[in-house]
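The structure appears right after this line, and notes come after that.
A single protein chain has been omitted from the complex, and every remaining protein chain is retained in its original position.
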Amino acid sequence: MAEKLIGTDIAPPDLVAKITGRAKFAEDFRADGMVFAKLLLSPMPHARVRNIDASRALRMEGVIDVLTAQDVPEVEPPREPVLSNEPLYEGAPILAVAAVDETTAAAAIEAIEVDLEPLPFVLDPLDSLRPGGPDAWTQGNVSGREGFQSLKWTEEDFARMEGGHLPLGEPLTEWSKGDVEAGFAEADVIVEESIVHQSLTHHPLEPRSTMAYWQNGKLFCHTSTQSTAVTRVALAGALGLDPDDVVLIAEFCGGGFGSKISGTTHMQVPALFSRKIGRPVMLRVTRYEESYIGRARPGFQGWVKMGLRENGRVTAIDLYIVQDSGPHGAGDYNTAGSITDLTYQPENMRFRGVPVLTNTPPKSAQRGPGGAQIISMLEPIFDKAARQLEMDRLEIRLLNAPGHDATFGPQDASLTSVHAREALERGAELFGWAEKTSLSGQRNGPKATGIGIGLSPFTAGNRGFDGLLIIRPDGKLYIHQGIGNLGTHSMADTARAAAEYLGYAWENVEVVWGDTSRNLPWSCVQAGSMTTHSHTRANRAAAEDAKRKIQEIAARELGGSPSEYEVDDGRVFRRGRPAQGMGLGQVAERAIALGGRYDGHELPDDINRVTVVAAGNVAGQGLMGVARDNYGGEGSIYSWVAGFALVELDVETGVVDIKEYCGVTDCGTVLHPRSLGGQIFGGSIQGMGMAMSQRWVFDPQWGVPFAKRLYTARPPGMLDVPLDLKWDAVGIPDPQTPVGAKGIGEPPVGAGAAAITSAVADALGGQCLCRTPLTPDIILAEIEGRRTFGPLEQHVG
Amino acid sequence: MATIRDMIAPFELFQPTSIGDAVALLGEHGADAWVLAGGLDSFDWFKDRIKRPGVVVDLGAVEELRGIRASGGGLEIGAMTTLTDVELHPDVRARFSILADAARHVATPQIRNQGTLGGNVAQDTRCWYYRSGWPCYRAGGNICYASAPKAMNREHCIMGASRCVAVNPSDTAPALIALDAQMVIQGPEGERVVEAKDFFIGPGIDITRMTVLEPGDLLTAIRIPDTWSEATFYYEKVRDRNSWDFSLVTVAAALRVEGATIGDARIAVNGVAPHPVRLQHVEAYARGKTRDDDNGRQAGELAIQKARALRHNDYKLSLMKNLVRRAIRGMEA
Partner (left out) sequence: MELFRRAANPWNQEVLIGVSWDLMWAAVIAGIAFMVAHALLVMGKTKRLAEPAAEAAGIPEKIERHSMGARAFHWLMAVAMFALLVTAFVPVIGLQFPWVTIHWVAGVALIATIVYHVFHSILKEDFWSMWTRSVDVKRGMMLLKNVFTRSDAEDPKTGKYGVDHQLYHHAVMVLTVAAIVTGVLMMFRIDTPFWERNPYLLSDGAWGIVYVVHGLSGVALITMVMTHVYFAIRPEKLWLTRSMIFGFIDRSHYLEHFDPEHWKVGSGAGEALEAPSGGALAETAAQSPHESV
């Protein structure tokens, strides 16, 4: 019996290369005649280019050419163009210069005169909603199905601001279920708060660098991306190419956090530039540029009203989110509405939202988009209600957390499996909640202890993608993965679903990934924490297809019926008669001889065209397993993390020291424990940074961001991580997926953030600051009664 | 002229091996020369192309600028001694632990391995308006962006401002002032020795410099007299995160305590003014007082008497007050 692969710690195949520095990331590639591109960024938050004079730059020795907005594909506003003559944020690329080296390219940028006409700009969504407030686009400040609109609220709406509350003007989106007013009427306790969640740059360690060149009409592109198969299609689509004419090479990715899902907008720069000048072009994006074009999580200004019955059950939630959507939009606010409904299961719910376009760097999904923000904001408010009801905070969560039969969101979606309560219970046990409740609010000198809980769900799967694998005459199993290598190990770990099913020892498995010329099947985007779920399924489907073919070949060669054959340890053999069998290498040879569907010359007709081409290219090389995930399923796929934290808050300095954290997940079957622990810790720590330190700051006069260096943006460092870190998993398989595994990348962020916001509020005696980041100034100002910013003010750092 | 960042512009590099050669080079090139110590401050400027010296004099190869030696009962620390070496030196730890503590609070281990004590005290301010290359007073212009009514100034000063409201970012400076350290400077006219508290200058005196060092000057060593050897020390740096972060407010104090009574005291604060501030009036108050919370509170109130907040840094008043209170009282409430 071959080793068990699922649920064990196996180092991924790219590990040594990464640790030794031999891994080649996009910027490490070179090509003959390659030149370097540099971007010219807009100095103004909103402007119109009146004239570009590049003549002096073009006369400089070593300068090749300039790429401007005229040279890039047009897109429908508010979508983001590659280069623009109407930059919509400070740092928006206006043009690129190519030169023989970067020093020359930089000097060339400085020699270019761009005549810009400043246009009105807005940073804070509420400023844009004020009567007569500025719009981020000349066309308006919100963009919906009916196009742009200039949405303004009334002075009466803004009167609520005086009391520190979010104005509740006309929303762009609204849904409700039940009767929220009736729900409040039934409530014994009502809590109501306005909230502010900052925007946050993604800051992946690897910036979005790209090198591209053209050969024989094909585009070869080395880039930093979360996905692979999808990124190729996205790049082809953006450039109007047939995906077959794009070779995308992305073996490694130094992090994306949602900012490089299907590649990046600016990966088009080298591709377009290379086509224009006929030479390979490298765009090495610097940290400074990355902070502008590298995407950010949208900030929220919101208001929530929550009603609870005496027994702790939530009767109603009324939630309003104003989202800072950046210039090109983002969907977090909608997700926030659904996640709220999912997490607290209110009997009645209303959600309203306005995503406001602003002249700030572009937003996109960031690890747990919408969910992480809203959970970190709502958990301390939920605590406040529990405190008023004199209920234990764990108990009130157990009471309201959804079960398997739960539904949520505007469409009352069902779920495949929910073990939130088990996660809470296991977490409480691991953390020692019962013993630690006595520490809540305890003072030791100037240090006040606080404990907190964050329960955070996020999407964790998808269905219907393709698996492709080949057993070659060498007997090895080659599993082709069209998913990316984001650093989550799912590129290798999801292959286990196929390997284990086929009884393979891991050393006989080769994972093929990261280069579309290596024939990769159609895959999901490496986002929404969906890869583990989607591709354990797709690979299992391909493995099942392979196994059937192996059994058929064995029966054909050795007699009997296919169902009498088992596959294990690189052999196929008759059940109960292990000697009657053959090696899978031999089977592969037979498959090649047989041809047809055995070696990929005939393919299923329900697989994606991308998979058809990939499989066609490797047909005849061995026994092919190829299939679409047709397992089906009912309901949304969500994973959960229950986070528990203990903090010490110094009331004389406002400094919070996170002493303990533990996160317990419900993500179905555990595929790779060590990697799962890494995801829970990594995501939770990212959430702690979100709650405690990471920031965006703009000068309101000039519309220019300041936190564009890592030291000013302040993502958490090693010393901000508690020494006492624990994790665990409920480990109950999802019944609707063959391996039982769901994704995990995103839910820990909300759990980590919320456990901290909840614990800080606890240390402050139940006082919710209802904003992030909880830096010492904000906490100390609260303690000492010195407010240094407006109640709903964004970007104050 | 369009702007580009993160790309160092070319310069002429000199790597002298002696103090004499370094001073001669600085004299020769005057204001066009830039002194490069650990490079943590310098390379930020160079990468942003905001400061573009024609000549860079790298002190990395000047061995005589490194090392910690006994001197007149105290210690003399070469300006190019790394912060890690200061932090780990047994004599510093045994006798002047406040300085080891201060060095340990700088940025990250990697930065402390590269950064030097001289560089730490001579570094430029981190005001992000100034660091963005905007033409503010400190950059030779005629405006302070950080003091505008809606400016983002939570990290700026609450005292000592003169047009410019930036703060000195050095973590070791207040510790050195508390130790009555002396700065040894080699200039075109030979050597001069300046008290640590006088080494740092405010914008009222010269808005474009943070210290008395002028073009041609070289900080060669820092002397720690034995005055405060093995005294009772207090050092606390409050920052937004626990590594790689500049101080919001830092208080450093050296106290001679007999029983529970404070004999003499030195108290210095950084992060509150364009230069580290020695609180002589608080020291005078503390003399002869017992170390208790009441006296701590009084001292704290006294410390912020003349402080005035900008739009977003009112909390610094509380923070400075509370840290001074702790310096007098001790960490325990």
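Residue numbering begins at 1 within each chain, and the chains themselves are lettered A and B in the order written.
Going forward, contacts are C-beta pairs under 8 Å (C-beta built on N, C-alpha and C of every residue); 3 or more make two chains touch, one makes a residue touch a chain.
Given the structure is predicted, the values throughout are model-derived calculations rather than measurements.
Chemist: Touching the left-out chain: which of A:Leu5, A:Ala26 or A:Met44?
Modeler: Final answer for the missing-chain contact: A:Met44.
Chemist: Of the residues B:Met1, B:Ala70 or B:Ala94, which one touches the chain left out of the display?
Modeler: B:Met1
Chemist: Decide which residue listed in B:Gly54, B:Gly73 or B:Gly141 touches the omitted chain of the complex.
Modeler: B:Gly141
Chemist: Out of B:Cys127, B:Ala161, B:Leu176 or B:Ala253, which residue would touch the omitted chain in the full complex?
Modeler: Of the listed residues, the one touching the omitted chain is B:Ala161.
Chemist: Quick one: which of A:Gly33, A:Pro73 or A:Pro118 touches the chain that's been left out?
Modeler: Spelled out, the listed residue whose C-beta touches the missing chain is A:Pro118.
Chemist: Write the list of chain B residues that the hidden chain touches.
Modeler: Touch with the absent chain occurs at residues 1-3, 132, 134-135, 139-145, 147-149, 161-163, 201-202, 204-206.
Chemist: Of the residues in chain A, which ones touch the absent chain?
Modeler: The missing chain touches chain A at positions 43-44, 116, 118, 699, 701-702, 704.
The rule we apply is simple: only the chains that are shown with their structure count from here on.
Chemist: Help me check something: in the complex, which residues belonging to chain A touch chain B?
Modeler: 38, 40-41, 43, 102-103, 106-107, 109-114, 286-289, 445-446, 652-655, 692-693, 697-702, 704, 706, 710-712, 714, 716-720, 773, 775-778, 780-781, 783-784, 786-789, 795-797
Chemist: Give every residue of chain B touching chain A within the complex, in rising order.
Modeler: Per the touch definition, chain B meets chain A at residues 1-7, 9-10, 48-49, 108, 128-129, 132, 145, 148, 150-152, 154, 236, 238-246, 248, 309, 311-319, 322-323, 325-326, 331-333.
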